[in-house]
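Here's a structure for you.
The complex appears here minus one protein chain, its other protein chains still in place.
Each chain carries a letter (A and B) given by its place in the written order, and its residues are counted from 1.
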Amino acid sequence: MNGSSQSTSSASLMMRGLWYENAIVRQVLGICSTLAVTNRVLNTVVMCAALVVTTALSSWTVSLMRRATPRSIRMMVETLIIAFYVILFDRFLRAYWPDMSRQLGPYVGLIITNCIILGRIEAFANSNPPLPSLVDGVANGLGYTLVLLIVATVREAMGMGTFMGLALPLFSGPLWDRWILLVMPPGAFFTLALVIWGFRSIGMMRREET
Amino acid sequence: MDDGSTMLNILVITFSAVFTSNILLTLFLGLCPFIAVSRELKTAAGMGGAVIFVLFCTTLLNWMIYHWILVPRELESLRFIVFIVTIAAFVQFVEMILDRYSPTLYQGLGIFLPLITVNCAILGASLFMIIRDYTLLETVGWGLGSGVGWAMAIVAMAGIRSRLANSRIPKGLQGPGITLIIAGFMALAFIGFTGIFQATR
Partner (left out) sequence: MSITEKPWYPLAYMFAVTAVFSGVLIGFSALTQDRVDRNEQIFLQRAILIATGAAAENTPGEEISRIFNERVEPAEKDGIVEYRLKTLDGRLQAIGVPFEGQGYWDQIRGVLGVNADRKTVTGIAFYQQNETPGLGGEIVTQQWRSQFPGKTIAVGDQPLRILQAGQTVGDNAVQAVTGATQTSVRLERMLNEDLRTWQTAFTGEGQ
């Protein structure tokens, strides 16, 4: 994506990150760290919050430092900054929300290798001012969150009959036979595939109309 | 409670890493290259082989660094950074050696090595090893098993996708969509392997 020729207004950045160039739907990037926890909406929310915060702050920090950082060590510095924010978040969870930290396990740490963050930094934050970089980070993080929240909602509602731990009216009653498969690994793959298919089909239909 | 790692323990860990708790199909690690590099059998096999090697060596290296350097100095919180640096350095090192001593192997394997550094399966394997508190011997089984498990999954995927090359897949599902569905079926199939453990006890 060529960042310099497109408008960098916050609104357009948000729309691009959320929909037009949604990282998961377009390039299926960075799902490894979060797909594992999408069998519960609450866990997904926490993981995605971690990702949004990390992407935004890393983009912002890298952008702040972009004129001082030499090209040769650019990637190492970027990785260091990403790791910094992720570890901070992980530590915060372990100290103040240990149950959630236990449930998320090593997946928070894996955000460091998440291709989306590095992708955004390379494509945008490296050559743009700090504030737009922050917005870009937030936008892409939210786009990621949107897709995964849909996946998590489907999995938890149809697989366990709950949403954020609270029983749902139709799905937890006797009429619905819980699709346990959805809360197991295969369910994650199937649901994500269908969600991507849905997004892409809508996107293609829109494009055909214009 | 049993004492440390028995041979059976190690075998169980290795087996479950390959089959029942496959690092890719069950733990969801290493998905990006899995989706991107699984088109052709040859490239998939190359990537798989490289992953086995790097994963095995880095889990062992990281175990030693963690237990012999970080823990005695109470620096566990730096483990993320240290592991990533170790992995990056190791891959860099392997590239240099290959380049100098085996140009042919470098040609074949070379492109995959930088890609491996961002493969979350490598870092993930080391992180899981710490969380599960494996001994050195158990880590050997874990590293080998995880690597082989990942390689098996990607090679199988490439085999299936090359068969699908001539099928008519709906537009929205092409590429990552159908790959994820195939992965779902593979994950389903692998769940069947839990029967092995019932038989051994």
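Of note:
What we mean here is this: contacts are C-beta pairs under 8 Å (C-beta built on N, C-alpha and C of every residue); 3 or more make two chains touch, one makes a residue touch a chain.
It should be emphasised that the depicted structure is a prediction, and the values quoted were computed from it without experimental measurement.
In the whole complex the chain that is left out makes contact with A, B. The residue touching the chain not shown here, chosen from A:18, A:48, A:87 or A:142, is A:87. Across B:77, B:92, B:107 or B:174, the residue that sits in touch with the chain not pictured is B:77.
The missing chain, though absent from the display, is touched by one residue of B:21, B:38, B:58 or B:139; that residue is B:21.
Summarising the interface, chain B meets the missing chain with residues 1, 3, 12, 21, 26, 75, 77-78, 81, 132, 194, 198, 201. The chain not shown here touches chain A at positions 39-40, 65, 67-70, 72-73, 76-77, 80-81, 84, 87-88, 91-92, 94-96, 98, 102, 159-160, 178, 180, 183-184.
We take it that only the chains that are shown with their structure count from here on.
Centre-to-centre spacing of chain A and chain B amounts to 23 Å, using the average Cα coordinate of each chain.
By the touch rule above, chain A contacts chain B in their complex via residues 28-33, 35-36, 79-80, 83, 86-87, 90-91, 105-106, 109-110, 112-115, 118, 181, 184-190, 192-193, 196-201, 204. Residues 25-32, 35, 77, 80-81, 84, 88, 118-121, 123-124, 127-128, 130-131, 170-173, 175-178, 180-181, 183-185, 187-188, 191 of chain B are the ones that touch chain A when the two sit in their complex.
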